[in-house]
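The complex appears here minus one protein chain, its other protein chains still in place.
Right, subunit A next:
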Amino acid sequence: MKSLRASGVNNRRHRSPLALPLLVAQTSRQLNPMDCRQITIDAIKPQRRSYLLRLGLRGPLALHSHHPPIQCRHHQRHAPLLRAKRRGHQITMPALSSTMKEGRVVSWLKSEGDAIEAGEAIMVVESDKADMDVEAFEDGFLAKILTGEGESAEVGAVVALVASSEEDIAAVADGGGASAPAAAPVVEAAAPAAASAAVAQPEFDFSKLDMPALSSTMKEGKVVSWLKSEGDKVEAGEAIMVVESDKADMDVEAFEDGYVAAIITGEGETALVGTPVALIAANEADIPALKAYAATLGGAPAAASPVAAAPAATAAPAKAAPKVAAAPSAAASAGGRVVASPLAKKMAQEMGVDISTVAGTGPGGRITAADIQNAAAGGGAAPAKKAAAPSKPKWTPAPGVIAATPTARALAKKAKIDLSSIQGTGEFGRVTVDDVKMATGEKKPARGLLPLVFRHQSRCLKDLSPSLECNEPFPTTWWLRLTVLCSVPAEIEMDAFNELYQSVKSKGVTVSALLAKAVAKAIEKHPIINSSFREEGTYFNKDINIAMAVAIEGGLITPVLKYANERDVLDLGENWKGALSPDEYNSGTFVISNMGMFGVSQFDAILPKGMGGILAVAGTQEYIVPCKKAVLGMKKISKMTVTLTCDHRQIYGADAAMFLKTLNDVMMNPSSLMK
């Protein structure tokens, strides 16, 4: 190591016991990043120097060879001096590039209390150039995180405190830690054409369009698409089809004027290089005759006419096959002779389709590849879809085996949950990340998976009353009362809603319709409220159909406002005219029971079977509340108490509370209801 003398800095006075780690990124050119030497500040480019001085960095800088990722490591030589004085040290935001002013902590790889080893990555910092791991420069224990995940800190600012020993964690976290300011780590940002034999040809003028050799290695080509249809006129130089070779897709152009009389090789079919793929008629009148001729070209191994089949058409007679297409017809008609494209024959053989039973849809009733595919798919027994997933196997892990997936393990460790306390739902009873999330409450207990819900509930019960032993059976009624329903009341401010109602009343809008619309709008944001509990799981209803509980003599009827979230309020109001059809009182997904007109101040409604929730709407009452803007310092507001009762098996108190908050928001800003 060599030392360069400073000219602008009084070295003696400013020599600090601190080693200032100067981390040089790879792009540095003033300083050789491969060196590991000690330098003083004037060895650094002027603008960089002022930057360092701004950070209050002077004195000998330890310049590290940069071993990625960024290391905030004190220089070995000086580190012991520091350690003697401190119970802890700080981690500062490193400068990961020359232009970086502040950095965002993307994530902490360690939690408070975790042991840290020098060289271990402790956090990920996002700079303007890249995300980088920041490593610890000394061993210790992470005492306190000052800059949380997602938060930013200026370069040089302290982002965490590190305690030297486990006992010091509390002291360091309280601020008693680092006696010496930690060094701000500074980083300088761092066919052959196989012509067919002679063919007996019609006596009029026509030409054949052959499969071209698009590359020297091409043996066959696939017609990707026909740019012209049968009957179309083509001009010389016009692109007529797209052919796919082993190298590329290419347009093939016509060489002469004429009419596309017959397409022999359909789209998606393959033809050998040099074999005809279409016939071109010179005169429009010859098209029908050419079509007939094309049909003979298509195949027919033992044809009466002296037509030489294309090489691929020498397929053996199709096997008698079990998979048979539906209607035998046209193709087989020509005196029992099968007219099919070479590819179709090949496919038929491969797929075990009896070609004589396949209906041809190609020119002249010719059987195409697509026909064979259809026949195979329709007639044959398609490979049966696998039966429903078998139930998870019963399995007892071997001793010492932690039956948990990697993410489940990591999350359980983070959440400090004992994996053995969680019942797994994965393969072989393994704990999955979802199982852990349920245990932490991050995820709802398997929405509708009955056993899990009960397990979770029993845990809740235990928390509520420590004297209760969970293992003891609960009285059934009690159990149900505690677990099956959850009832959450809330007060809703009605002034804005009432105002709106007054303004639209004349148009025929009813309170019920407005209320239904408001509830439906709120449900849109909380689909769980619109769900129903089923044995196999939570069923999320697609439509929001609001049932309005109406007392009738001797009972209750629940006419339904279907798709209440989507429909216009006026339309909703006109819903019931005349007798209700069953669908109009059976299709509800959520119920509103309104007793406001009776002056009831609050009530609980009974949840009808099959519903996820019922909202009990009580009367509106007026209150005087303080208001700074008002003349007398107070104002009158009207409030209505609603109580949501829902199926606690899939809908939680928190769900209900959040829904009610949203409902309150909608009611306070009701203009959206009229849109």
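Quick note on the criterion: a contact is a pair of C-beta atoms (placed from the backbone, for glycine too) under 8 Å apart; a residue touches a chain by one contact, two chains touch by 3 or more; residues count from 1.
Just so we're on the same page, contacts and distances are computed from a predicted model.
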Candidate names "Proteasome assembly chaperone 2", "Dihydrolipoyl dehydrogenase", "ER membrane protein complex subunit 4" or "LYR motif-containing protein 5B"; UniProt protein name, chain not shown: "Dihydrolipoyl dehydrogenase"
Per the touch definition above, residue among A:208, A:525 or A:661 touching the missing chain: A:208
Among A:115, A:239, A:415 or A:557, residue touching the chain not depicted: A:239
Among A:217, A:283, A:586 or A:669, residue touching the chain not depicted: A:217
Which residue of A:144, A:291 or A:430 touches the chain not shown here: A:430
Positions on subunit A where the hidden chain makes contact: 25-27, 29, 32-34, 67-69, 121, 124, 127-131, 133, 190-195, 201-202, 205-210, 212-219, 237, 239-240, 246-248, 250-256, 273-274, 280, 390, 393, 395, 397-398, 400-401, 403, 405-407, 409-410, 426-428, 430, 432-433
